[in-house]
Structure formats: C-alpha cells, structure tokens
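All protein chains but one are shown at their positions in the complex.
And then chain A:
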Amino acid sequence: MPIDILMPALSPTMEEGTLSKWLKNEGDSVAAGDVIAEIETDKATMEVEAVDEGTIGKIVVPAGTENVKVNAVIAVLLEDGESASDIGAPKKAEAADAPKESADDAGGKARAADEEPEAAASGKVPAAPKTDVASDPDIPEGTEMVPTTVREALRDAMAEEMRANDDVFIMGEEVAEYQGAYKITQGLLAEFGARRVVDTPITEHGFAGVGVGAAMAGLRPIVEFMTFNFAMQAIDQIINSAAKTLYMSGGQMGAPIVFRGPNGAAARVAAQHSQCYAAWYSHIPGLKVVMPYTAADAKGLLKAAIRDPNPVIFLENEILYGQTFDVPKMDDFVLPIGKARVHKQGKDVTMVSFGIGMTYAVKAVEELSALGIDVELIDLRTIRPMDLPTVIESVKKTGRLVTVEEGYPQNSVGTEIATRVQQQAFDYLDAPIITIAGKDVPMPYAANLEKLALPNVAEVVEAVKTVTYRT
C-alpha cells in the first residue's frame, strides 16, 4: 500500500507552511532519513526527512506552494513492488488518526492560535479580526497603513531606535547570529554589528545584572529574554536593582532599560514554559509594564519603552508574533506608555483586556454583537501605570465590566481593575464585575487539559451575558 507523506509540524505553533523545494523527484528512491524537501515556516526554513524507504510515486503538492496545512498529503511513497498505478486506491490517510482538536467539555474553543480557521483556510496569515475598530487618536488621520506582523513591528522598532541612538544596544541569548530564537532580531546583527547586538551565554541572572549596570552607567540596553519564563532566573536584578535604584539613590541614577521577550503560554510547552508575568511585574513600584496586542502598538510602545528613562518590562507573545495588523507608515511612530486604547466603542458592557487576552475578547465581542450586545472593548496596552480613567469613563457609560486575561486568577490584573473600579465608580455599577483568567493550575501539557486551563471565548461570552442579565 503506498504511503502518504504528510506535511510535518515543525514547531509548537506551526499550522501551515510553504513547501519551498523538493529535493527528490517522482521516481527517485529514498531511504529513511533522506532529506526530501524544504519547508518554510514563519520562523525558518526546515528540512523534511523521509520516514520510510521507497520510491517517490507522486508529488502531490508542487514546490512553491504556500500555506500547506500540517498533515496534508504532500507526496506518495511507493514501497517495493508497487507502481504509480497503486496510487489513488481508496485508503485512509494516516492523518485521519491524528488527534483532532475537539471542542472541550467546558464548551470552550481551542487555543488562540487554533482559532483562526477561516483565515487559515483562505490561505492568509491570520490577521486581526476586523471589527469597527475605533481610530487610534495617536495616529494622524489619513496616514498610510502597512500590513505588518507583530514580529516585524518589534524588529523595526528596535532598528529605528538603534539607528537614532548609539547608546541603544540589544543583548540576550541567540539574538545575534541565530537572528533570535523567535526571529525578532532578524537582520540586526548585519546592520548594527556585534558591538550592539550581543549574544550572551545562558546566564539570565548575570546578563540582566550586566544590563542594569550598563543602564546605570547611562547606556540604553534592550535585554531580550528568550522567554519571560527564564527571566525568573533574573527577577532579583530586575526588581532589586533595576526597579529600585532611582528611589534608593534619591533620584541620582536610575536604570533606563527594556526587558523584553515572549510571555505567557505558547502551545503545548507545559508548566515551566507557559506563564504570564503581567500581574507579577505590575506589582512592583519603579517598573513600567507594557503588553501590546497589535503590531502598531508593539512598534509604537517598544519605541517609547526604549526611550523611557525607567526600567520597562515589555511582554510579547509567541502566538501573536506571526499575526498581521496595520501599522501606520510614519517617520517616527511612538505611542504613549500608560494609555489604554478603545479598540471598539460600545454602549452595553465594558470589556478590558490586553495582549493575547485580546484575541478572546475580540472574538467574544463579535459573537455578542450577533446577539445584539454592544460591547466597548478597551485594550489596556500598559499594565503599569494603569490607565484607569479610560476604564472608569467607559464603566460610567455601560455600568458593567468584564476583564479578560490569560494569567492566573488570584491577584490578577483583572482583580486589580475590579478593586479600583468598585472603589471609584461603585455607584455606576449595575452588576458584579467578572474577571476571566486562566485557570488556577500550572499549565498542563496534554492538549485537552491545556485547552481547559486557558480562558476561552465561550466563557467570555457567558460572562457578558451574566453581567447584562441575558442568561
């Protein structure tokens, strides 16, 4: 029976890729381990090795095809004694047995990355769902918009600031020669050289301290953590050295430094690699904490963070890196740290979210509008200092509030917002505030449990129905 060769998954977040090149032709024989094709993912070009031996009977997906889904049949391998005429006999593709992402028991939806079926099917990199997004007051009317991935936006922000100021440099693991573990620093080494794009050993506590010291001496370091999970090795230098020096020195010196990197859960990377640090760092006086959702915010806020005289924690997200949003084409697009953005105006309920949490919020808002519930969605963008006035103003209008985030529920960003809103706008509230967060568990690896551990769109919708008494 001919064997189907399937499009392999080559990274935790890969759903599709470009089949860039075939290294074997129809009729060629292959042994297990032979490289048969090259595939481009959003991060890298990877080789595909043959798993079985035989002869390539048919190439199903020609070289150059974009957006080939993981597990699609890309070629058919003939075993000894088979010929091309054996192909096409009805058979079950192995992929049929592959675990299917099923709806979970809680009625929730899949992982954020899995939630873009339409976009994936239409063959586009998942773009931000377009609702009637309120225009950003920080962007001048009529500015040309360029579709840009969050990944590119972050890189552009760093490159622009490095061009403008020789004191700005980036250091971290794999940021230079490897072009970044998640390819955020792609091209920076070539442009700025090894003096300003510095590969470090795996020494988070050490290089965070080196960065803070350099900042105390007046440089403007950008310290990349491969992920924020590893910044826990360095958290003492971040909090005890970076955050407190300005205060302890009576204002003589501070630490103008950016700590940035992917934060929160990716996909199936389990407990030690899947934590959201928004609430953790937002606890600390002396730090600013930024967590953008769109590419425009990523760019404008990272530029602001690099210029900021304080230590800034800049929390990115691996799943958002590949998503495309419009970024204004401006010579120097900088956004204010500490200002929320009304993502969509509405009158019935206020929803506040930030970072990856916005992916659930945006979908919930769409579903709710179909039910006739008009949500005002606020993207917090900065966790500390928190733009509470924007939230309060909205709550005064709607009388209801739901918050959405991926982090743990206890002492979350949402509970902080809820506390302050009930203190400052109690009389305006028509319902108890609901805070949606990740479940109160370490992130499990198993696909079904991971889905349950994360927030889901259904529970956000439910929460809004509850505060509007529509259940």
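General remarks:
Just so it is clear, a contact is a pair of C-beta atoms (placed from the backbone, for glycine too) under 8 Å apart; a residue touches a chain by one contact, two chains touch by 3 or more; residues count from 1.
Methods note: contacts and distances are computed from a predicted model.
The listed choices are "Aspartate carbamoyltransferase", "Iron complex transport system permease protein", "Pyruvate dehydrogenase E1 component subunit alpha" or "ABC transporter ATP-binding protein"; the UniProt protein name belonging to the chain that is not shown reads "Pyruvate dehydrogenase E1 component subunit alpha".
Of the options A:P62, A:G142, A:P201 or A:G372, the residue whose C-beta touches the omitted chain is A:P201.
Considering the whole complex, the residue from A:I56, A:A159, A:A181 or A:V197 that touches the absent chain is A:A181. In the full complex, the hidden chain is touched by chain A at residues 6, 8-12, 14, 32, 41, 43-48, 51, 70-71, 94-95, 97-99, 104-105, 173-174, 177-178, 181, 199, 201-206, 229-230, 232-233, 266-273, 439-442, 444-449, 452-453.
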